[in-house]
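Every protein chain but one is kept in place in this view of the complex.
As written, the chains take the letters A and B, and residue 1 is the first residue of each chain.
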Amino acid sequence: MPAFVVSVTIENKPGISDPEGDTILNDLVLQGAHEAVSCIRTAKMLRFTIEESDGDSALARVQKICDDLRIYNPLVSQVSIGVQAGSN
Amino acid sequence: MHLKKLPMEGPLVIYEKGYDSGVLDAGGGYVVTAHIESHNHPSAVEPYGGAATGVGGVIRDILSAGTRPIAILDGLRFGDITKDKHARWLFKSAVSGIADYGNCLGVPTVGGEVEFDACYQNYALVDVAAVGFGKKSDLIRNHAQKGDLVVLLGGMTGRDGVGGSQFASDLLESQDRSAVQIPDPFIEKLIIEAVIEARRQKLIHAMKDLGGGGLSCAISETADALGVGIEMDVKKVHTRESGMSPEEIMTSESQERMLIITGSAEIKRLQDICAKFRISCSVIGSVTSGGQMRIKQGQETLADLPASVVANASLLDLASKRPSYLDELDAEPPGPIPDHTRTLELLVASPNISSRAWVYGRYDHEVGIRTVVRPGLDASVLRLDNGRYLAVTIDASPKHCYVDPRHGAAGCFEEACRNVACTGARPAGMLDHLQFGSPEDPEIFWTFLESLGGLAEYSRDMGIPCIGGKVSLYNETPAGPIKPTPMVAVLGLADRPFVAQKAADGDSLIILGDTKDEMGGSEYYEYVHGIVGGACPVVDSAVSRKNMDAVLDLIEGRLVKSVHDCSKGGLAVAATELCMTSEIGCDVGLDVPGGAPLDAALFSESHSRYLLVADAKSLDSVTSLLGKRGVPFGMLGKFGGSRMRFADGKKTVIDLSVDKAQRAWSSSLGDLVHG
Partner (left out) sequence: MRVGVVVFPGSNCDRDMYHVLTDVFDLDATYCWHEHGLPKDVDAIVLPGGFSYGDRLRAGAIAAHSPVIADVKRMAEASVPVLGVCNGFQILVEAGLLPGALLKNDSLSFMCEWTELLVQNNKTPFTSKFSKNQRIPIPIANGEGRYYADEDTLREMERNGQIVFKYGDRVNGSSGMIAGVCNPEGNVVGMMPHPERAAEPEINPTGRGTTSLMFESLRAGAAS
């Protein structure tokens, strides 16, 4: 079976604050001359290399893994998942 | 209200209106403040954030009195981590939450306790106690007059945490994001420094932390406590998100916010301080005469009602009835056990007895450089700027409370006092936190009243006032209510610190106090035999006082090298703990006062007992003091070699390598967590 790389980005849901992003924005970026920046959100990314019949199945499998193993806490965080062919 | 049953007055207690924390006079013009709170429901769904924001809330209560927080203690309860993966996740995440928050603030977490019991399955109890210290003259004497300004200071108000208090009584399954509170210890640290600076410049007339119920509660409680009215405009509140409704603004439980009342002459300097620390500082309203709380949105009045109505929701006099489960507990004692050595090994490595180093190693317990006695012993000791020493500990014993709520509660209070006495400090005040299931169930409400009665009686008998307390109800898991879990923190003061020395070859081991056949709720019954029932240890206040006085006198005269409390796992475990921390063996005879049979002599958790270590040159002085006081004591044996041996008459019943026990004791909790 072909290999796919599935990227999982975990970040706080919109409306849930992100103190780390706020600090990087206010205390670092906006201290320079970068007023064009209005928001920074932090996220954690996991990259899965997985063998599956096709990209959609790889995506579905990883989504299921994330849900089953509580890789993110659905109460606080959301995940966005992308897939590409190949390996890490 | 039932809590009035607890004696709140004492020679050292200082009362100020509008305080969330208790205040003790520490001598020399200094005070110690203390408070305890839980964050159970939020921690059960989001243990990292729930536990962390629990730390934040109680720290702000300490700050509200105008004192700098100097210590944190945590009391944690989860399901059975040996079997339950979810309980492991809850435990690990809650510990990380407390560590990340407290460490970042630079407030040391100096003590605490952890217990696992299947009654907390899919749930968590996260109790946090905090201690503050400062000059008596710096205490905020809460007051306000017409025209004073009402200021909201700290983090922004957002939708996170809207309806959090309400959430406490909702089912945990409801996946409502609004109940999640995101911790920001960095903002909290800035608030601490800004508030301390504002206090130094005398800019604060009154102050209150924003906790459950958000602005609506803080405003109404402040107005009610100070006997004034407050008018505020929701449009003046700094919000994190646009389009928040007035209701959302008023009830948001966004963390890291303080309500401050200041004068128009002082506001500019307060704003300058907040600008220095880059925290928001919004004037949201003003103090009015009369007791009305008036909420406006621009020119429009949204609410106008007496503050006292909002603030004083009463704990109703509910029906109570002795629970039927008490008649269905196991009545039969267990049969003889084949191998006492194996049993002791099992207990030493059990989740509720093994070393807590895995937990407190993650906490910065030294920052602030006050920590004289570190976590891992009976109580922790902090040095104070007035040359005195503060001993603190926290305790609960739900297994005892389940089989006997009254004596179980009194017992956990006594145990906390014993822990403090082991450091040479005399208990000066207590905090209680009463955690139960739904009070609408008469059987649960009965256990609540019984526990409260047990605490009140011991408090009165010993003259140890309750300086603060809280109640947490509706602690229910899908499988039913939790066991009654009253938690007690005890603070003691000493003029000199007593730092335990290791036991050495030839030193004597002495037990003070009677050992009785009181095995109900013991680790021996529950962990080893799976028996829930039997007679729970009972505290006799007169005996408690006599034994404690004798211990304090022995320490005062420096006649003993160390004193260790005898509790979970009984004498066998307590003696083994002394040997493990001293890295030496001991030959222990089981001729203990009280006349308990063999298994009880080893494993009973009878109260008012202490293990003493004395060297040869002070042994006579120790025994003569104990003899003169007429307290029961027994010479158990001498330290030496590398093995723990317990003998019943001539027969050796336990023979265990200290080194082997030590390895199992120190690694087992970490091994369990990492599964």
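Heads up, the rule we're going with is that contacts are C-beta pairs under 8 Å (C-beta built on N, C-alpha and C of every residue); 3 or more make two chains touch, one makes a residue touch a chain.
Since this is a predicted model, take the numbers as computed values, not measurements.
Asks: Considering the full assembly, with which of the depicted chains is the omitted chain in contact?
Replies: A, B
Asks: Which residue among B:D364, B:D507, B:E526 or B:D599 touches the omitted chain?
Replies: Residue touching the absent chain, from the options given: B:D364.
Asks: Out of B:V32, B:A87 or B:L105, point to the residue that touches the absent chain in the complete complex.
Replies: Reading the full complex, the residue touching the unseen chain is B:L105.
Asks: Which is it among B:K5, B:H86, B:R356 or B:R374 that touches the chain not included here?
Replies: In the complete complex, the chain left out is touched by residue B:R374.
Asks: Which is it among B:G10, B:P306, B:P497 or B:G641 that touches the chain not included here?
Replies: Looking across B:G10, B:P306, B:P497 or B:G641, the contact with the absent chain belongs to B:P497.
Asks: In the whole complex, what residues of chain A lie against the chain that is missing from view?
Replies: 19-20, 23-24, 27-28, 31
Asks: Residue by residue, what part of chain B touches the chain that was omitted?
Replies: Touch with the absent chain occurs at residues 96, 99-100, 103-106, 184-186, 189-190, 276-278, 360-372, 374, 383, 497, 499.
The criterion applied here is as follows: only the chains that are shown with their structure count from here on.
Asks: Could you grab the centroid distance between chain A and chain B? Build each centroid from C-alpha atoms only and quote it in angstrom.
Replies: So the centre of chain A lies 38 Å away from the centre of chain B.
Asks: In the complex of these two chains, what residues of chain A are touching chain B?
Replies: 12-13, 15-19, 23, 26-27, 70, 73-76
Asks: Taking the touch rule as given, give the residues of chain B at its contact with chain A in the complex, in rising order.
Replies: For this pair, the touching residues of chain B are 45-46, 49, 89, 156, 158-160, 175, 177, 179-180, 182-184, 186-187, 240-241, 254, 278.
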